[in-house]
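Below: the structure, in structure tokens.
Missing here is one protein chain; the remaining ones are kept as they sit in the complex.
Right, chain A next:
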Amino acid sequence: MGVRVLKSGIMTTVQDLGRTGYQSQGFSVSGVMDVRSFKIANLLLDNPENEAVIEFTLMGPTLEFTSETIIAITGGDFQPHVNGNPVKMYTAIYMKKGDILSFKGCRSGSRGYIAFSSYLDIPVVMGSRSTNLKCGIGGFKGRRLMDGDLIMFRIKRRYLPYFLSRSLDLDEFSSDEVTLRVVMGPQKSKFTKEGIETFLNSEYTVTSEFDRMGCRLEGPFIAYKDTSDIISDGIAFGAVQVPSHGKPIILLADRQTTGGYAKIANVISVDIPKLAQCRTDQKIRFKQVTVDAAQKLMLKEEKEFSSFREKIYTPCKEVLECRLVAKRIGKLFADK
């Protein structure tokens, strides 16, 4: 009763929203890189908001289902197939025992998410099922998934109402233009006026040094006053630090808890998924917003999620048409 990894891909891990509350002891948060895609995957299955999923990067895994369940795939478009037939992303998919889920090439984005209605049987370590690769804790045996791994489910099956409505028509990551909105950072005063202007008005390029810990960008030198070194302080998700080489590094899910480079800005929460789905050579621009605006955007996204929930709780067209027919028949009887 579970899912077997036939081919694991490049970097496939079990993640949830991460291990918070232990950063003061030096534990990275870990967790999903693209929180939006993660939430939508769970939402499609009525899963709890923080239910663990499988996150994969650049290459999808091949999975064999050893029992029935319902899954939803979100994030970048990796062209999912079940038993060789294409299936839709952002849609609840019923998987029978023995079905095989595989992916073709990645058409957009760089990370995918698979949520399971039967919940992955992964032990909770310090409040989270996320894999912390550096410490080897959490997730599946504290490591990325490998060929042959078998992850069990916690429950047998769940009934999902409105099964046919559980589909969202979303195309999230096919745009060529990526603008990341930022709130200026705690050490912006370490940079010269010109440095900040360079940062906000230049195009930067995602390099191949991009993993769950962070993303290094190439582009114009960001000038700082005397030094970009600071007395080490805590690092937030999406912090943009600039070491003495003058190029930004954006710190992500597996970031270390503290660091000693000045942080010029912080990518706002709703835009971190856009970065998480970038690939090498993607061009990026930054745009300054206020904290207030950023927080309003978070609340707006919550409302958007509510509208998604409403949508999947509306009987789909096929079902409605059925009712129309029933109505007509009812009318015939009423006339007599």
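Here, contacts are C-beta pairs under 8 Å (C-beta built on N, C-alpha and C of every residue); 3 or more make two chains touch, one makes a residue touch a chain; residues count from 1.
The criterion applied here is as follows: contacts and distances are computed from a predicted model.
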Quiz prompt | Identity of the absent chain, which is to be given by its UniProt protein name, from "succinate dehydrogenase", "Fumarate reductase iron-sulfur subunit", "Oligopeptide transport ATP-binding protein OppF" or "5-oxoprolinase subunit PxpB" | solution = "5-oxoprolinase subunit PxpB"
Exercise. Can you work out which residue in A:F27, A:Y113, A:F173 or A:F199 touches the chain that's missing from view?
Key: A:F27
Quiz item: If the hidden chain were put back, which of A:M126, A:V178, A:M213 or A:C316 would touch it?
Solution: A:M126
Practice problem: Kindly state which of the options A:T227, A:T258, A:T280 or A:T314 is in contact with the chain not pictured. | Solution: A:T258
Quiz item: Given the contact definition stated above, which residue among A:I10, A:V124, A:I155 or A:V291 touches the chain not shown here?
Solution: A:V291
Quiz item: In the complete complex, which positions of chain A touch the hidden chain?
Solution: 20-27, 29, 125-126, 134-135, 137, 183-186, 230-239, 256-258, 263, 266-269, 291-292, 294-295, 298-299, 302
